[in-house]
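The other protein chains are all here in position, but one chain of the complex has been omitted.
When the chains are written out, they are named A, B, C, D and E in that same order, and each has its own residue count from 1.
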Amino acid sequence: MKILYAVPGIMSKSRMGTKEMERRKNVLQSFAAPGTIVDIRDIPDGPESIESTYEEYLGIPNTIDLIVQAEKDGFDGVILGCYADPGLDGARELVNIPVVGPGVTSMHYAAMLGHHFSVITIMDTVVPTIEEMALKAGCERKLASVRVVDIPVLELNERPELLKERAMEEARAAIKEDRADCLVFGCMTMAFSGMAKEMSEALGVPVISPPIASLKFLEGLIASGLSHSKKAFPTPPKLR
Amino acid sequence: MKILYAVPGIMSKSRMGTKEMERRKNVLQSFAAPGTIVDIRDIPDGPESIESTYEEYLGIPNTIDLIVQAEKDGFDGVILGCYADPGLDGARELVNIPVVGPGVTSMHYAAMLGHHFSVITIMDTVVPTIEEMALKAGCERKLASVRVVDIPVLELNERPELLKERAMEEARAAIKEDRADCLVFGCMTMAFSGMAKEMSEALGVPVISPPIASLKFLEGLIASGLSHSKKAFPTPPKLR
Amino acid sequence: MKILYAVPGIMSKSRMGTKEMERRKNVLQSFAAPGTIVDIRDIPDGPESIESTYEEYLGIPNTIDLIVQAEKDGFDGVILGCYADPGLDGARELVNIPVVGPGVTSMHYAAMLGHHFSVITIMDTVVPTIEEMALKAGCERKLASVRVVDIPVLELNERPELLKERAMEEARAAIKEDRADCLVFGCMTMAFSGMAKEMSEALGVPVISPPIASLKFLEGLIASGLSHSKKAFPTPPKLR
Amino acid sequence: MKILYAVPGIMSKSRMGTKEMERRKNVLQSFAAPGTIVDIRDIPDGPESIESTYEEYLGIPNTIDLIVQAEKDGFDGVILGCYADPGLDGARELVNIPVVGPGVTSMHYAAMLGHHFSVITIMDTVVPTIEEMALKAGCERKLASVRVVDIPVLELNERPELLKERAMEEARAAIKEDRADCLVFGCMTMAFSGMAKEMSEALGVPVISPPIASLKFLEGLIASGLSHSKKAFPTPPKLR
Amino acid sequence: MKILYAVPGIMSKSRMGTKEMERRKNVLQSFAAPGTIVDIRDIPDGPESIESTYEEYLGIPNTIDLIVQAEKDGFDGVILGCYADPGLDGARELVNIPVVGPGVTSMHYAAMLGHHFSVITIMDTVVPTIEEMALKAGCERKLASVRVVDIPVLELNERPELLKERAMEEARAAIKEDRADCLVFGCMTMAFSGMAKEMSEALGVPVISPPIASLKFLEGLIASGLSHSKKAFPTPPKLR
Partner (left out) sequence: MKILYAVPGIMSKSRMGTKEMERRKNVLQSFAAPGTIVDIRDIPDGPESIESTYEEYLGIPNTIDLIVQAEKDGFDGVILGCYADPGLDGARELVNIPVVGPGVTSMHYAAMLGHHFSVITIMDTVVPTIEEMALKAGCERKLASVRVVDIPVLELNERPELLKERAMEEARAAIKEDRADCLVFGCMTMAFSGMAKEMSEALGVPVISPPIASLKFLEGLIASGLSHSKKAFPTPPKLR
């Protein structure tokens, strides 16, 4: 089974570079079931990182092209590599292989493991987007809060101690003040920072890494012959 | 007061052409308050018409550029010229002048005039998008149904009798079966077909033309010194 | 276009008097589009001010009479001059000209300009009424909070500094604690105090004046030939 | 224990007259617990019957006066004698004795006895009012439908066979098409027609008579020393 | 009229013993209408007290047997003696006499007396259960909060002063911070502690005792010939 992790930005050309892409691929591969091969690709033109809906939109056309190509290249499924799931519905309209978004997937996973979950994300600017995702996903009643570490995406990797400290602070507040009993990282860079297990043990609640949850969900779909509904995400009429 | 009607597609290069753009501008101008000047512009590259979320996404980056330019050119406000309000949130992040979307505006107008409204739109493929718009807008309890005439956008102008007949059929069904007491055209081409008044008189319920509602809402905002909230739609951090 | 601002109380006989009525008419006139003539009338018998549902009910029968008379007198539309929109549905049942309520109108305006709005009103006693208005309007998910300055209506005009100070305090708390990104004055006397622009500049969020929003909404309706749905607000059977 | 059934209209002067008032009092008395004394009073001026929100408003000021007087006269509680519960909140603001509305009470009773209930009422014109009552009461998810017999209130008593036939038709449709498992009469005159038991036996679901449910709820409140919350329905500030 | 209070645990064999059972029966009898006879029975095997869903489940099969036997023994109705209403739906499937649960009944009572209610219960472990009850009952919008005294059930009777102090603290916080205007005890042992009247007087809001509310609701049902809907709670197919 071949799975593509599709980055909707120019990660290879950004500060993070191909080394970080390689690292993320390896993290995913380490969680993959026997027989699963994970690959990673980014887009030629688009945002460096996504901290606004504007930046989401910039990368979507190229990301959909990337996913269409992945289907042609024989991939069995695609993980959209941004918490905001940018262009997920559009991509699903163009391909038959399952495309999963870490945002919506992780919210449903959290809803299946507890009563109320909080999303810990980067900056205030993305909070409304995450709340709207929960609403579209039908998970809004389970969303206790969206909290932010208030660190720009491109600085996250460079300040790991600050990130961990701020993430723990917000996580504790989410549990105590917002009654969260499950936590979700609302940013791929936070998720790939590798803090989930340590935080979960310290806090006593599940901490969900959206890319890992997406990988396992996608593997399960492929193994059971499922994909997104083409009645829900139909091929655009002019492309039929 | 100068207002731009921004078409998120390549209308001037499509079958509809500059003549239709001119006609739409004139329709809007005819409803404008004394002192309002309406202009219309489309984008250089993008979809011919929008019948899927994929096509929405194709035009958004150029449409946002168009709106940013409009602000520089001294426009006082912008109407996004597609019922799906493609990229509305992204555009609002980049400018301070009010940008209004005919989709969300017409839904709130309908909610203010009755108890339940129905949207009459083009094809099945856009129904989930319209339902999600209602949800994001907080109008979902007021949405009685979304019904389709099942005619592609680019054929609407060429088959005016069929359009009117199908629109009336669906409108009657919406009123009788779905209990709608207010109707909204869920497509700009349908709205600019000029059927609203005749249908309203025949059916005995308000029939809202989203571009006209958007024009009047926008004029009112500008006259009272209001715009969208920059706290809700903040400038992307990297652009500050 | 002739518009009536209908006061559902005995303002001319109250402490506020005809001078305040004249002032309010002039404020509205100053925001009106060219060609709009605004008039103001109150009722012969009813409450001095409205701080309870009981007082709402006291003035409704006379207010509906006033609105029926306005239609006969050739007015093109009516603004109901109280934030609680007392008797709005009843008045709409009796006339064909559009009748708009500042409460519901301003809530929908706020929902169109941001994600969550707060209403700043007078006293605790009207909070449940405003929450129920949001619910009936289908705006409840967008309502962040209702906050009170805790000053009786009839003292508002006499203590402008205290009013401004208290309004700013509650506005700041709404933004910070309740995450409001848009504000609405939940009382006509507060709205006519003229603080909206100054507060908006100080706070960085839109501050909506319900009577102005109602005026602009009503002008737009009249200009586009719309009114409330008579299917939603039918003439009482015994009066047909 | 003394209970008043307060009619918010001029029943004694209507076609129905004092005889019907006496009959209703006797029906209530027959369901009362030992020791309960039921009385009935109407208002001097107001609507003959209520088939619109306009008519609701006409009778409210006098009905509130009637209820205030009832408290002075030593009544222990009041049933508001119209399904729309006109002025219930206003009346509760002015008195300390419990005032109960048959509309909201019967909806909660139905919610406690099944999963989905339907209201069978008189005419289309009151359907939105009943839906808004369910919303305010927090029962909207339990409301399967509101169906109408389409007979004016003042003709109900004169056409008992037609009423029964139409009520049974709508009840069967509510059960089969709307999945109702509990029924409520949405009109006092229908409720006092005495069809509940026969219909319940024929249909196999509970059929709730709102005035009887209100009587039993009110007796229970009085017996356990409860009333409506004065924090929720505070005395109007100017009357303190 | 004969009513059974069915304890879904082994109270007679617990620390509380038959003396407490007798006391509870007498409290209920003292609130009963003339002609009502209240009896109390517990189950032979099951939990000592209920502080988890696990303990709820342990007692349900025997409790349903107890209720089936009650119907055979000529009881006219049953009150399920635990706030969580354990097995209420299952019991209703097996009998025709009305079975009422203090949890759901008290929530609807609170919804009828105010705008928002809080439940004051024992421990954190039961909070999600109570929130789910409100959701199933269709009362979730009226539920302001669930607050806990954090005292195990079996210690409640032994520490009456601590219980009263903690209950008052949480009640005050519910009113002030959560805007509750009505309170409900979320535990039978708390309800039978007899604090309701004193707390209500001190706090100025209704304090509902669920077993008393259930008794009065049940008496009213029996007196008016109503029971739960057998369409909603059908006899299991294999038992027909």
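Everything that follows uses one rule, which is that a residue touches a chain if its C-beta (ideal position, glycine included) is under 8 Å from a C-beta of that chain, and two chains touch if they have at least 3 such contacts.
In this text the structure is predicted, and so the values were computed from the model without any measurement.
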Chain not shown: contacting residue from E:20, E:55, E:76 or E:181: E:55
Of A:2, A:216 or A:238, the residue in touch with the unshown chain: A:216
Absent-chain contact - pick from A:139, A:154 or A:173: A:139
Hidden partner interface residues of chain E, rising order: 48-49, 51-58, 60-61, 64, 87, 89-91, 93-94, 123-125, 128-129, 132, 135-136, 152, 232, 234, 236-239
Interface residues of chain A (partner: the chain not displayed): 31, 33-35, 100, 104-105, 108-109, 111-116, 137-142, 175, 181-182, 197, 200, 204-206, 208-209, 212-213, 216-217, 219-221, 223-233
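Going forward, only the chains that are shown with their structure count from here on.
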Self-contact between copies chain A and chain B, residue sets same or different by half: same
Chain pair with the higher count of C-beta pairs in contact (D-E, C-D): D-E
Inter-chain centre distance, chain D versus chain E - centres from mean C-alpha coordinates, in Å: 28
Chain B, residues touching no fewer than two other chains: 115, 232
